[in-house]
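Let me give you the structure first, and then I'll get to my questions.
What follows is part of the complex, with its chains left where they were.
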Amino acid sequence: AKKENTASNTQKQVIRFGMMSSTDVIPLVIMNENKISDKYNFELDLQVFTSAKDRDAAFQAGELDGVITDYIGICMYQNAGFDVKITGITDGDYILMAGKHTGITDISQIKGKSIAISENTLIEYTLDTILKKNGLEEADVVKEVVPRIPDRLELLRNEQIDLGLMPEPFATLALSEDAVLLSTANECGLYPAVSAFSIGALEEKKEAIQNFYKAYNEAVTYLNQTDISEYEQTVIKAVGYPEEMAGTIEVKPFRTSTLPLEEDVLDAIGWASSKGLCKPDLSYEQVTYDVTK
Amino acid sequence: MKKLLQQLYLFIQGFLLIHLFWYFCYLFLKTTVIPSPILVYQNFSKVVESQIFLHILYSLKRIAVGVFLSLLVGIPLGILMGYSKKANKILYPLVYFSYPIPKTALLPIAMLLWGMRDGSKIVIIFLIIVFQVIIAVRDSVKNIDSSLYLVTISAGASKIEIVRHVTLPAILPELLTSLRVSIGTAVSVLFFVEGYGTRYGMGYYIVDAWSRIDYIGMYQGIIIISIVGFILFASMDLLAEKLCVWK
Amino acid sequence: MKMLSIDCIDVSYKNKRNEISVLKDFSLELSKGEILTILGPSGCGKSTLIQVLSGMHPFTNGSINMTTNETSLPLSTKQHNIAVMPQNCGLLPWKTVRENCLLPLKLRKIPLDIAREKELKELCSSLKVEDLLERFPKKLSGGQVQRVALVRAFLQEPDLLLMDEPFSSLDAITKADAWELFLKVFEKKSPTTILVTHSIEEAMYLGKEIIVLGTKGKQLARFLNPYFGKNQMEEKDYFLLKSNLHSLLKQTQGKE
């Protein structure tokens, strides 16, 4: 098998994939780390961005084939006339916490409290969803716009703000410093993160992208079956956990990639269109693409 | 009055030129990143609806306070560094070390110390500009022709009086240049500092549009910021002419 | 009574690489109400001396003391009332002629009363700059600049008046008028004066005493001038003194 690989090396297609550090990217990093991508005869060029705006700019500039994004991101791409299709799901959780000295121990107590979020993103969508699931309304909390997650963590840590809604590794960090867990996206049945490709890439590199998902699923299988100690360093690097946390990191089981449920997507579209981020008539078919076909 | 008309004429001319350039870019590059200027203007009513004047006012306030503080601190420090060897010995390394620190990286500290509102925003603007002012003032103080001091010094002027009668007028042209550059920088920095903790400001307007990938809105914001910037610069020019009558 | 005494000072210009010594072991004494004119070859250090006395340039060794009201103190621009007219006139470009003329008074905290306002008017009309009061120095001709600087110098009431080639850019007629004005002002205020010039005639008309400097400020001669304020060009002795000065100056040349 090895020989075959080297032989076909010459026409190996490159998938340029943009992402930001989070737990979602663990399978992707493992794909490269364990050379699963070689096996499926494509090269995965992972590009790390520190801000979603930069990532979107690069994506639109044609510098990337695909990205890890979310329902809301897809809606905005579509609205901007940039045809990006959801091709799979990824796993990551978003955790709603209260600062340690706020005295809040339950989500029912958060009325009137301030929370640092980014606007018009899946974070806001997630927050609204969590609020709704718990019988609260958007207006019940005071939303403060703080675009960078590390800054939000700092505000929470230093009690400048009452609540935070954060992905890993920030959530773990906050919790380890006695922040109080109130709810999570996954608890509310929300898995908003997806992997997506531009229609151009899907047409041009169809085979490679199909292989990409095969490789993804293989990486997921590996992750779910292997003890974390074997790939902890990779996780620390990819997700950006502080080095000190080595040995204490937990990773939830990953799901193999499929297309997301239609009702989930439509719910997100509904939310986005209510915010004016996309047209309400965006359909499930428009925003998804089944690579296995 | 004639001056104003002339400025207006230049304004319109520059406006048209840039838009022509933009239109050509749009035609030749054909990408969603560059929308047609026509489209942008067709939707301009939205801008007016969105309380754009409030946005402008908020931004102007932040710029004004930030620039004012930088001048308040930067001019005396720059003059001190230009004249006093002792002060220079202490301040020079401090300034040279602190200047290259990316002030935006100090945002977490600024937020914790001065809150998420205008406090930290103004501090960041201040920190970015003040070093430019210090350096420009120090350098121009050093470039003053020493023969200009003779009469003032021999008439027994105190240090303050020398600064008032010789130094300040002598560096005024460079100071105005530095002010122009500073204001330009401050306007650009808006984009960064208005990205958090506010829902008003031209910077916020652009960032918000960008993060929604609403390029039309973003360009509208850029147009607004350009016009405001132009007006600021043009007023600086008029001010310079008023202040430097002796030229 | 000695008013100004310069005692063995050294003056030099420091560069990054070298140090150019200009005045070496220079001494000079001046009585109150004196007018000393200094003659000397170009580059001998006359302007440098003026600069040192105006507090602009440091000296090493020695001392400079000034006696006013019976107390002798090291010369200082703050404690002593010094007026200077530098070689390049030293008008501030950003002040109008009027502001330039009044600046030293303002700095000395002398109020601008009616008498002084009148004096300004008179001086300006004597030197024919009355129409230029609101102009900025850049808009003046070379001679006009010098006349404005003269007005400024004459307007003050200094203990020590320093003038560095104050009449060099004036035409013959204006110069003669300016000389008369100088004598008139001196009569009224009698400041102790040092006047640097390169015209022997000027030195002989305006100086109560004359000194001739050689290179590095070496004093070649110093004498009382019998022709102070006198226009006796026809006298034989006048010519003799003039040609003496001429040959003294000639000696100093070429040794630079």
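All chains are identified by letter, namely A, B and C, in their written order; residue positions are counted from 1 within each chain.
One rule holds for everything that comes next: a residue touches a chain if its C-beta (ideal position, glycine included) is under 8 Å from a C-beta of that chain, and two chains touch if they have at least 3 such contacts.
Remember, it's a predicted structure, so these values are computed and weren't measured experimentally.
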{"item": "Full complex expressed as chain labels with copy numbers, beyond the one copy shown", "value": "A x1, B x2, C x2"}
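The working rule: only the chains that are shown with their structure count from here on.
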{"item": "Labels of chains that are neighbours to subunit A and to subunit B", "value": "none"}
{"item": "Chain whose Cα centroid lies nearest the overall Cα centroid", "value": "B"}
{"item": "Averaged-CA centre spacing for the pair subunit B and subunit A, given as whole angstrom", "value": "38"}
{"item": "Subunit A-subunit C separation of Cα centroids, rounded to whole Å", "value": "83"}
{"item": "Touching two or more other chains - residue numbers and ranges from subunit A", "value": "none"}
{"item": "List of subunit B residues in touch with subunit C within their complex", "value": "146-158, 161, 165-166, 169-170, 172, 244-247"}
{"item": "Complex contact set, residues of subunit B against subunit A", "value": "31-33, 107-108, 111-112, 115-116, 195-199, 207-208, 210-215"}
{"item": "Complex contact set, residues of subunit A against subunit B", "value": "52-53, 56-57, 60-61, 76-77, 79-82, 118-121, 144-148, 150-151, 154-155, 158, 160, 277"}
